[in-house]
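Quick one: the structure is below, and I'll ask about it shortly.
Omission of a single protein chain aside, the complex is shown with its protein chains in their original locations.
Moving on, here comes chain A:
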Amino acid sequence: MAAADPPSTAAAADGGVTPSIPQPYVLRETLTGHKRAVSSVKFSPDGSLLASASADKTLRIWSTSDLSLRAELSGHDEGVSDVSFSADGLYLCSASDDRTVRIWDLAAAAPVKTLTGHTNYAFCCSFNPQSNMIASGSFDESVRIWEVKSGKCLRVLPAHSEPVTAVDFNRDGSLIISSSYDGLCRIWDSATGHCMKTLIDDESPPVSFVKFSPNGKFVLTATLDSTLKLWNYSAGKFLKTYTGHVNSKFCIPAAFSVTNGKYVVSGSEDNCVYLWELQTRKIIQKLKGHTDTVIAVSCHPSENMIASGALGNDKTVKIWVQKDEDQREA
């Protein structure tokens, strides 16, 4: 079992002490089973389940308490790029290269609905907090808003001029943010579909990921120049930058870890999971163990647990917990 990097307390060049996480994350378990690259991992809102999506066209549902496989969902005709839980944890939606978004019933472990309409790969999807709508972004450069109940497409937003890489709802579901390779992040009013704002930086590197902060006031963007930025979207300015990882090819999501101190977590193309302290922007820890690009990360909503998934060379999902919890297990 690969352990995380021991906390670095060596003095740095400037004479100060490199910050370290009080309780470093260590690997608790490696979940195998996917036959091809893992593309996305997500914890359910109540933290009891973990969903992983893969290029092998399936979704796997794991229980977080004993890390056993609960269900395997198949039905997509092509690889799955993204997965999202509904607010009550009863339904999952997944976006796939077969141009559809599917809704799965977890109790029955079966597909319920297929949302067709995208004309190219569906790349990202997200339930709104009320879970009566799903937003999905696609390589056809649009964002579609679907009604969960009937599966009808409520709106098609002419979002970008390049593939849409991420969509996210804010805390009360009133706004949708979308990011794209065209270097822009756009914020939409989810009720009317009108564009509210566009976040643009001076150089516009392709934006590979975007997400609202837990309180919906800030936005975290990842760009393909190996940078993460925290923006105040109403002001249109970014407040913090996080660097040190490698991200220039893949759409690697980032996450906020707020259960035990505030951190930003992201995967990287150098096979590690990076943790930065939110305020100081310093790298607190690098979790090593994957043998390929870490393409997905997710933080447990209440426990100090991080899940990460890696690409084809690795094909596993790794669960990391903070050290003393790990010792409790053993």
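Here is the rule we use: a residue touches a chain if its C-beta (ideal position, glycine included) is under 8 Å from a C-beta of that chain, and two chains touch if they have at least 3 such contacts; residues count from 1.
Note that contacts and distances are computed from a predicted model.
Visitor: Refer to UniProt and select, among "Potassium voltage-gated channel subfamily D member 3 isoform X3", "Sodium/hydrogen exchanger", "Protein RBL-like" or "Centromere protein O", the name of the complex member that is left out.
Guide: "Protein RBL-like"
Visitor: Given that one chain is not shown, which residue among A:T32, A:S63 or A:Q130 touches it?
Guide: Hidden-chain contact among the options goes to A:Q130.
Visitor: From the list A:T64, A:S126, A:N170 or A:T316, which touches the chain that is not on show?
Guide: In the complete complex, the chain left out is touched by residue A:N170.
Visitor: So which of A:S44, A:T58, A:S142 or A:S180 would be touching the chain we can't see?
Guide: Among A:S44, A:T58, A:S142 or A:S180, only A:S142 touches the chain that is not shown.
Visitor: For the chain not shown, which residue from A:R36, A:K197 or A:K323 touches it across the whole complex?
Guide: A:K197
Visitor: Which of A:R36, A:R70 or A:R281 sits in contact with the chain that's absent?
Guide: Checking each option in A:R36, A:R70 or A:R281, the one touching the absent chain turns out to be A:R281.
Visitor: What does the interface between chain A and the hidden chain look like in terms of residue numbers?
Guide: Considering the whole complex, chain A reaches the absent chain at 88, 91, 103, 105, 111-117, 130-133, 142, 147-156, 158, 170-175, 186-187, 189-200, 202, 213-218, 230, 233-234, 236-241, 256, 258, 262, 278-281.
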